[in-house]
Every structure is written in C-alpha cells, then in structure tokens.
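Up next, chain A:
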Amino acid sequence: MTQEELKIKITEILPEATIEEGGDWPSFDLPAEKWLTAAETLRQQASLQMDFLFCLTCIDWKTHLTMVYHLRSTTSQQNIVIKIKLDTAKPEIESVAHIWRTAEFHEREVYEMFGVNFLHHPDLRLLILPDGWEGKNPLRKDFEDPVNMIKL
Partner candidate 1 sequence: MYRTTEIVNQEEGQPLEDGDMIINVGPQHPATHGVLHLVITLNGETIKKVEPHLGYIHRSIEKMCESLSYRQFIYVTSRMDYLSAHINNHACALCVEKGLEVEIPPRAQVIRVLMDELTRIASHELWWGAMAMDLGAFTPFFYAFRERESINDIMEETCGARLTMNYNVPGGVMHDLHPNFQKRVKDFIQLYKKKIHEYDEMVTGNIIFQNRMKNVGVLSAADAISYGCTGPTARGSGVSCDVRKHFPYEIYNQISFDEVLETQGDSYARYLVRIKEMQQSIRIIEQLIDNIPEGDFLTKTKAVLKLPKGEFYSQVETARGELGVYIVSEGGSTPYRIKFRSPGFSNLSVLDHIARGSKIGDLVAMMGTLDLVIPDIDR
Partner candidate 2 sequence: MWSFSNIADSIHNGLSQTFNPTVTVILEMVIAGLAVIGLFAMLGLVLVIMERKVSAWMQIRLGPNRVGPKGMLQSFADTLKLLVKEGLTPNGADKFLFNLAPFIAMIVAMLLMAPIAFAKDFQLWDLNIGVLYVSAISSIMVISILMAGWASNNKYSLMGAMRSGAQIVSYELSAGLSILSIVILTGSLKVSTIIQSQADGWWIFKGHIPAIIAFIIFIIAVTAETNRAPFDLAEAESELTAGFHTEYSGMKFALFFLAEYVNVFIVCAIGTILFLGGWMPFHIGHWEGFNHVMDYIPSSIWFFGKTFFLIFIIMWFRWTFPRLRIDQLLNLEWKYLLPISMINVLVITAMAILKWHF
C-alpha cells in the first residue's frame, strides 16, 4: 500500500479529515470532537490497523494548540500523522488511553506540560512535575521561569 492509496483510504473512512501537505507521512487534520470515533476507526478498521501510537505530543502555536498523533500499523509498517487543533483557553480532547495504552503516560505528560485536559483519562495527574505544582505549563511558549532558566 503506497502512501497515496493510504491517503485516499483514510479520506474515505474519515470524511471529516483534511489532508495536510508536506512532511514524510500522510498527515490529516481532524476536528477535536471527531477524534475519539476517528481513533477507534483507525485502530479497529481491518485494512488500516493503526495499532501503534509511537508519538503523542502537542505544539503551542500561541494562537492555538495542536495535538499531534503519530500512528503506525505494525502489520503494514505505514505511518500517518493526525493533527487536532485545540483552543488555547480551554484545551480539551478525548483521551485515547483505552485504545492505545501508551497514551496514558504520554497524555499525562502533555497534560502537565501544555495544560491540555484529557477527558475520560483513567488517571490524569502530574507525572513529571512535582506534586502541588502551581503556575503555568512549562512547555507553553509564554512560560518563564526566572529561577531555573538562564538566558544567555
């Protein structure tokens, strides 16, 4: 299955996905509210079987946040990228920890680093930051730590 075929197939399965050009792998934009069903389809669909979520992260674009999911099928060794725009003020997205178990840790990391709230996450709390952390999310662009960050 070439990347072009994969793109066509995914647009058939997920009509709400828009293809984003550039990058090594087929990349799709999805609206946040469709993500959970889309994720389930991507995982379950016999011809796709995107069973391996190998990278889950978030990008702070100042105007909005973008969740980036890198998915791979271990049967066909095809990679796809799913991107979901989130509102900066109230970032919320459905958790996919029950579909890909690895998402549990990665989502906890994104939760504390970007402040994205994952709905229905089994255990959403701080993973890396110390308990009782007050203040902004460290990986947001507006985060300044006068004590520990040394400007050169």
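Here is the rule we use: a contact is a pair of C-beta atoms (placed from the backbone, for glycine too) under 8 Å apart; a residue touches a chain by one contact, two chains touch by 3 or more; residues count from 1.
A quick word on the picks: all candidates are chains of the complex that A comes from, given by their letters.
Only a predicted model underlies this, so the values are computations on that prediction, with no experimental measurement involved.
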For chain A, as assembled in this complex, the candidate in touch from 1 or 2: 1
Residue ranges of chain A touching candidate 1 (in the complex, touch as defined): 22-25, 27, 51-55, 57, 59-60, 68, 70, 74, 77, 81, 100-102, 104-106, 109, 112, 123-134, 138-139, 143, 152
